[in-house]
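Omission of a single protein chain aside, the complex is shown with its protein chains in their original locations.
Lettered A, B and C in written order, each chain numbered from 1.
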């Protein structure tokens, strides 16, 4: 059993971390830090945890030494306080945006601010098991990527790494409302957000920079909020290199993801769910990946779907933890999702 | 043409008033008062009004004398400032809760505060055309009732006034999220409110007192928020007086509502929409009323549905305005609702 | 390990049974029977089971002897074929409506048809662990109750059994669309059902008869479909016996449900989730129960929430299986639900 702290535990990602870590057989949650609710019961904020825990929220100052700290704070809080947490735990898993990019210049362009700890950027291993599993086995600093970035990266990685596509792609990302955080403002009130198709970032979304970094291609993303609480779907448009057809695409996906515990290649010819769909992934850590090819036009469309709080956040972090600790990779992550839901 | 001011024009009810009044052939909207957005364009807050108006929000102090003022402010603002508005306009239509009850003691019990202008309570005519049309023809002070109260009152009025039911009833009211107002807090964020079945007032809801007042029976209401932006449905449970059966109930509804322009008695035997359903009433001023009778048990279930911002608020207020001005009662209120929607 | 068959495995309840039983450490799913999809992959219909199973649907005729059969067929198929299944398995868990009532006369009134096997009605133990746990330990025929019936029974059982309420109550049940089955007709198309508040049974719903049976009171139910895929909430209105107040109600709930693994008494004073809410229970087997008392009026409102496919169906059946087999009651049922979702 290891002892862990979750910082930012009253938020949506924080709550999902608590759910997973409380149910994890090798983990004891020692601290759930919330600056807004210190002393209050955790299950008052996260009512799904009733009867699962009697934990109370605490302040950051109350955190004692522990094995692992998970940071699910607002952006910027992580980079200004990182040394506090590295002094207190052997491993830090950062789920904020602060250490997702390795180039301070790119960081400034996408985040609109100077990085507060640029010397640490290179120390963080990206929390994408499918690309960086070996490095994660020994990583003490892990930066868990953005939800739409995970979907975008997994949707094209096998094709990019094999140079089956031209080195640029367009990503159409759709997301549910939980990505906006538990303290979002009027734009996220139900009456405004319900049934929305809200293009909130036609260009310049931060996750775009992560995709470019990890795929080594030029990524252009458009992000839209659609009706869902959980769920991200990224549709990627790319151009096939000459001579590449459907069978190479299928082979590349199958080979790269054959042994991945949490990536499923969806390749049905028909059926309602023949392409990846987030709604069957609620609470699961799977990223489903599918594709369509227009061979005549050399056009490739790939689709990835995941639960933004799971494979797009907390679940992915726990998968990285399992890797780091040498535990079975799916420990505490076996929920398969629901149908219908 | 009359000149009107809408106070609280940035809210949900205020926006609906603007939509209706801007489209009304006999009305000029002179002022749209918002304390939050003075000087901003109205269509920045209510984007459905793009190209319909170039109006800017103004402060209350900028309001000049006009014919009619509509108050859609937060509760309590109306009762403390009523004399300001009566001094400035010939008629005041108050859509807040402040003047919906005529007994200051009942007001204190349901609103948890003393009434600030109890001497005015008796001067307001309730804005329910189906019960008080004659008084509305000459009323200078009109209090437009709560959305769930309108549905509850219209669901039982013919039976109560004819004493076909025992003088007590249970009201199960369901409502969409727009009833909570445009500045509601975290509980109304999409992620929390979406897909909800939220019992927010098992007992003691304020609209209960209005129903009791207007029906002259003892009303017990339970209010639940369900997934919808607009829409209220009130299901009423009553006991039939001995000897009363389905045919008397049908006759009473038909007779009382035969000439009502905005109450439709729904009495289909089958079909998806055989009972009143708010979702076909979006944007319309209709209140649909239906019923079922268990003659053996003497049990009556009636159902009323409406759009809470229309017949449950702004639309009802405009209907009252039309009555007061001697215009056709449905002027500016002819939108029939959508199917499907 | 026991071998089980699920009949009606392509439906919503059938799929949920498969999910639970495939993940159950003591169970092997030998057969998934579907008359519509024999020979097809199970995960083609239930895509959440991709990578969890390679099972194919089979016909009923292909079923070999096994330990337990779960019936999730359309109503009426169970009662006409029960002897087939009792001949093939040691235990039969019937999730249809066919054996939920013990009186053939009441069955005829509520189901509109003669019972095909009235001699078997008395042999079935109702699958409500909270009321019939001892009998379930040795039961070979179990009839799992209707989703709204479970919610209604658990919402009032402690008060009815202690005679704290008058022996009649009104139940306002709200349900998501998955209760209608995977082959429902036009009325359940998304465009018609989305955002609905559809009173589909103002009186006479079949689950009403179950509630009356198990609580020993006169139950009057009104059932409404609201926007949700999963989820049932039942709001119960009862009259307190003279002298009974809030503290007796709280005590009764606490005492009766203290040791129940899947009933949680929700008694918060405030917060968004202070009353039971189905949306935090997706995929979980909990039934949350809460209440409000108007002592002056002697009025009691209780609220129960559950996932209709879990505690309202498949989860409840697995809980009964665990009891019958002497396994820990929560085996395979530990998923806590999601927040937000």
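Just so it is clear, contacts are C-beta pairs under 8 Å (C-beta built on N, C-alpha and C of every residue); 3 or more make two chains touch, one makes a residue touch a chain.
Values in this document were obtained by computation on a predicted structure and should not be read as measured data.
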- line: By the document's definition of touch, the residue of A:54, A:114 or A:186 touching the omitted chain is A:186
Query: Which residue among A:24, A:100 or A:198 touches the omitted chain?
result: A:198
- prompt: Which of C:177, C:212 or C:316 touches the chain that is not shown?
  reply: C:177
Task: Could you please point out the subunit A residues that touch the chain left off the display?
output: 170, 172, 174, 186-187, 191-192, 194-200, 202-204, 220, 222, 224, 226-228, 231, 233, 235, 237, 272, 275-279, 291-294, 297, 299, 301, 303, 305, 340-341
Touching residues on subunit C - with respect to the absent chain: 12, 176-178, 180, 182-184, 186, 188-195, 227, 229
Positions on subunit B where the hidden chain makes contact: 12, 15-16, 19, 23, 44, 46-52, 178, 182, 229-230, 264, 266, 268, 271, 273, 277, 280-284, 286, 288, 334-341
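To be clear about the criterion, only the chains that are shown with their structure count from here on.
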- line: Per the C-alpha centroid definition, the whole-Å distance linking subunit A and subunit C comes out as 35
Query: Distance-wise, how many Å sit between the C-alpha centres of subunit A and subunit B, to the nearest whole number?
result: 45
Field: In subunit C, residues with contacts to at least two other chains
entry: 277, 340-341
